[in-house]
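Missing here: one protein chain of the complex. Every other protein chain is in place.
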Amino acid sequence: MSEILQVKDLKLYYSTRKGIVKAVDDVSFVLNKGETLAVVGESGCGKSSMAIAVMRLLPRNVNTYQGSVTLDGEDIGKLDDTLLRKRVLWRKISMVFQGAMNSLNPVLRIGFQIAETLLEHEKITRKEAQAIAKNSLELVRLPGFIADRYPHELSGGMKQRVVIAMALALNPKIVILDEPTSALDVITQANIINLLKRLKKERGLSYIFITHDLAVASELADKVAVMYGGKIVEYGTAEQIYRDPQHPYTQKLMASIPTLRGEKKLEFIPGAPPDLINPPPGCRFHPRCPYAMEICKVKEPPRFEVKDGGKAACWLHEGNNVE
Amino acid sequence: MAGGSRDIVDAIFRSKSGLAGVLILMVILGLSIVALIYVPFDVSSKWNDITFWQLNPRLAPPSWINIFLNKKLPETVIIGEKDFIKYEYYVETAGLKYVTLEAKLDYSYDEYPSEIIAMLYVNDSSGMLVTLKWIQPNGIEIPLCRLIVGHGVTPIYIGNRKDVQEGLMNTMVKLGIVPPGTIKPEVLLFSDLNHPNSFEVLKGIYRFKIDAAIPNRNATIDSKLIVYGKVYGLAGTDSKRRDLFIGVVWGAPVALAFGLTTAILTSFIQTLLGTLSAWYGGLVDEVFQRITDIYMILPFLPILITISVIYKINIWTLLAIVVALSVFGSATKTARSMALQIMSEPYVEAAVSYGASRRRIMLLYILPRLLPYTMANIVLSVPSYVFLEAALSLLGLGDPTMPTWGKIISDAFEGGAVIHGLWWWVLIPSTLIIMTAIAFALIGLALDKVVNPRLRER
Partner (left out) sequence: MLSSIGILQVEDLKVWFPMRRLFRTTMYAKAVDGVSFTLAKGESLALVGESGCGKTTLGKTCLRLVEPTSGRLVYKGRDITYASAKELKWYRKEAQIIYQDPFSSLNPFFTVYRILEEPLLVNGIKSKEERTNLIHEALSEVKLVPLEDFINKFPHMLSGGQRQRLAIARALILKPSFIVADEPVSMLDASVRVEILYLLKDLQAMHGISFIYITHDIATVKYFSNRMAVMYSGKLVEMGGIREVVNNPLHPYTEALIEAIPDPDPNNRYVERKVVPGEPQNPIAWPAGCRFHPRCPYAMEICKVKEPPMEEIKPGHQAACWLRTKR
């Protein structure tokens, strides 16, 4: 399994009127070829910011942007914006944004919008682009006549498929999906997840799947990174995270998810997610952690290695090696 | 986000344009306060009373233009009755009382006066013979006129009288000087007669003498000499000698009151109607919207012109008509769509679920949300109403007695101000109208953030 994406010490801070938001604070992970990494966390933990940080689609009010992103062996931090756009974005790595299905242009036909994506990046004629657009609709199991329809004529599930088709238009190897199913009904969601599973197998794609829904994440995840307060607090294989989580937050999170089958007493985590402008000192989870020790209030824990190659940023594992 | 009014005050004072606007408005408000203190009389009746303004020069530019001139224009000099030195003596044998009134005038201006008028106040049942003489600082004595004066007040227009012109001519001939072609008493009386064509003012002390031969022993005579200047006051005068500063100052509160009252009334009524339209929906909504459409198509000015041609209206009737023609307007539509948006929010429905009445919801939940918009709307529409009043006055359709800014400009045009270059008559009131409009527009600019929800940050 070769590494296709390496992210090291990624930092993204925003300037806002109320202060500097430390949305992504020293995030590191590795994505292997043909693998799905699920990035899970609650609202405001920084997972969406991390996605745009990886793709370097920075907003206007960015304050700090640091870290290295290595894609297919190439450090894309060294590329200027034009080269990044020409060679990397959408060709090697593309993204399905949160709520993208509602951002389709309502006055343009579907086929036209997909073709536009192609024309932005490739020197082909409009006719060629339209043909490729039609093919990509087949890819996402939509009938060809959809190309002539307008977004408002499509259902939610169909719109999401269109957006996925757009993301796959230039055959990238990595696709970042930010909450691709949150706005969809359960059955439609299952359909879309099945589609994603199939596409991954057929085309050997690698996914970064961002969601707050741990249950949906388990549908695709080979590896899971749990984010809290702008940091990755636990990282490991899906088996580890779901069956034997090592970080108190992950443990509590797992215990708070209602399950349809089986009887489980739910636990909840008191308090609220941290303010990213003034995060608590030391470990960001300590105000809500049932095992908080003195050191947790003062010093941020590094990522310790836990069993089976996983990592957890918690002083409970102090004895282990640091990553 | 609570306290919409706090939002407004914040927006105004935090932005530069808002501060500038408020500043200008303060100045104009200051004028209004001045109006109420400095001009305590009832201006609108006095404005048309010619005798009230008698002592001012006609069509005089403001006196501060002297700062920019090399040759200073004169101000009006009035020598009142008390400043005349009186000699009286009675000659038994002739049965006549001789009275001499003498006034000294120290004239040191660079320019000639515009008019010279002597007022004679005679208390006599029969007439008396009066001789007027003019003595220049160089000693030259010029006989002005000789006439029989009856009881009462007699104005003597020294500049216009033929006998004054003859008197000047004879004096020059006697001195052996060639008289100029046209004899203007205001110029020649104040020039060295030895050099009548010099057009230089002879500065010094002049004397004005009145000799009266009075048969009636009990009769009295007094006089006032008015040497009219060429400049006056802060804003000059118009063709009826009216002090334009008073007119302009009085126009300030009228303009503001008219503009604000109309703006406030129309804004509030429109917003209320828009909200009602949204709340009741259905037929009421349809009807209100159609009425609004019709109102918006109606040609405002032609209707006003028609009404004021048929009926003579005063300014408050005008206000009432304008408001009546504006109860439905664009604010109705905006308020309606804003109200609809608010109504679709769950907390309004929640209020229904715990039993709040329609009226309560409208007054407590919806209207307060609309308040910032209404305020901004008021501020932004004031200039149009100020202009409207001015335009109507200009067309001669406004209140004919009140000295509003528009009326002053209207008088100016009628009085040929443009043709004769009487700039102060037109420019001073116009500038004030424009400044008022700018002040409100600047404040309105600062309020843009409040009005446009998209610009607001939660």
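Per-chain numbering from 1; labels A and B assigned in written order.
As a working rule, a contact is a pair of C-beta atoms (placed from the backbone, for glycine too) under 8 Å apart; a residue touches a chain by one contact, two chains touch by 3 or more.
Predicted, not measured: the structure shown is a model, and the values here were computed from it.
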- [ ] Decide which residue listed in A:M55, A:I164, A:L177 or A:I269 touches the omitted chain of the complex.
- [x] A:I269
- [ ] Using the touch definition up top, pick the residue from B:V9, B:V153, B:L301 or B:A350 that touches the left-out chain.
- [x] B:A350
- [ ] Specify the residue from the set A:S15, A:N32, A:T188 or A:N320 that touches the hidden chain.
- [x] A:T188
- [ ] Sort through A:S43, A:T82 or A:T125 and give me the one touching the missing partner chain.
- [x] A:S43
TODO: Could I get the residues of subunit A that touch the absent chain, sorted low to high?
DONE: 36, 42-43, 155-158, 185-191, 193-194, 197-198, 212-222, 237-239, 241-243, 252-254, 256-262, 266-270, 272-273
Task: subunit B residues that touch the omitted chain in the full complex - done: 1-4, 345-347, 349-357, 360, 365, 368-369, 458
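Here is the rule we go by: only the chains that are shown with their structure count from here on.
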TODO: Please report how many Å separate the Cα centroid of subunit A from that of subunit B, as a whole number.
DONE: 72
